[in-house]
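Of the protein chains in this complex, one is absent; all others appear in place.
The block that comes next holds subunit A.
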Amino acid sequence: MSYDLLRKGLEAPICLTWEVTYECNLRCAHCLSASDHARPGELTTEEAKALIDQWAEMKVFYINVGGGEPLTRPDFFELMDYSLDNGIGVKFSTNGTLVDDAAADWIASRNYLDVQISLDGATAETNDPVRGTGSYKRARRAMERLAERGFKFKINSVLTKQNFHQLDDLYDLATGYGAELRLTRLRPSGAA
């Protein structure tokens, strides 16, 4: 019964993926969204809120937020709070570089928020050739800040020939923070 009814489709999506900006402070070799700089026509704060209003009305349950690097948007926390306050759960992915103490405080104090930090190797030697010099250290710092606040985050690693042999180490690294490790297949698109 349910299958037949389901085939007719839902009234609205259960979740949505929203790339809030193309702006990014890293230049990962594999980046599928080929992010670099904000593009003309990106939504203003007010436009973005109007969109969130529509999703709330449709009762979209949660949004997957990415980019670009979402934290480069100056209104990022404002928009995410707006979403959460309107009953839309938020999951977002970040390279971690901009997770300072204030950002970590914000993250740790919100309900119904899922955060994924990207790391493509268990060591800087493996990660940095892909994600950029210093990116490993900064991502680890973000993880420490969240762990210190008791926040349970996820780590996302794109599997490559280079980091494949470090799977166990990546797993241990995640477990050390009480974090969940997600592995993603490399998708050839964008800059990859």
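Criterion: a contact is a pair of C-beta atoms (placed from the backbone, for glycine too) under 8 Å apart; a residue touches a chain by one contact, two chains touch by 3 or more; residues count from 1.
What we mean here is this: contacts and distances are computed from a predicted model.
Participant: Name the absent chain as its UniProt record does, using one of the following: "SCP2 domain-containing protein", "2Fe-2S iron-sulfur cluster-binding domain protein", "Mycofactocin biosynthesis chaperone MftB" or "Sarcosine oxidase subunit gamma".
Facilitator: Going by its UniProt entry, the chain not pictured is "Mycofactocin biosynthesis chaperone MftB".
Participant: Looking at A:R27, A:K59, A:R149 or A:R187, which residue reaches the missing chain?
Facilitator: A:K59
Participant: Given the full complex, what residues of subunit A touch the hidden partner chain?
Facilitator: Touch set of subunit A with respect to the missing chain: 1-2, 5-6, 8, 10-12, 14, 59, 61-62, 87, 89, 111-112.
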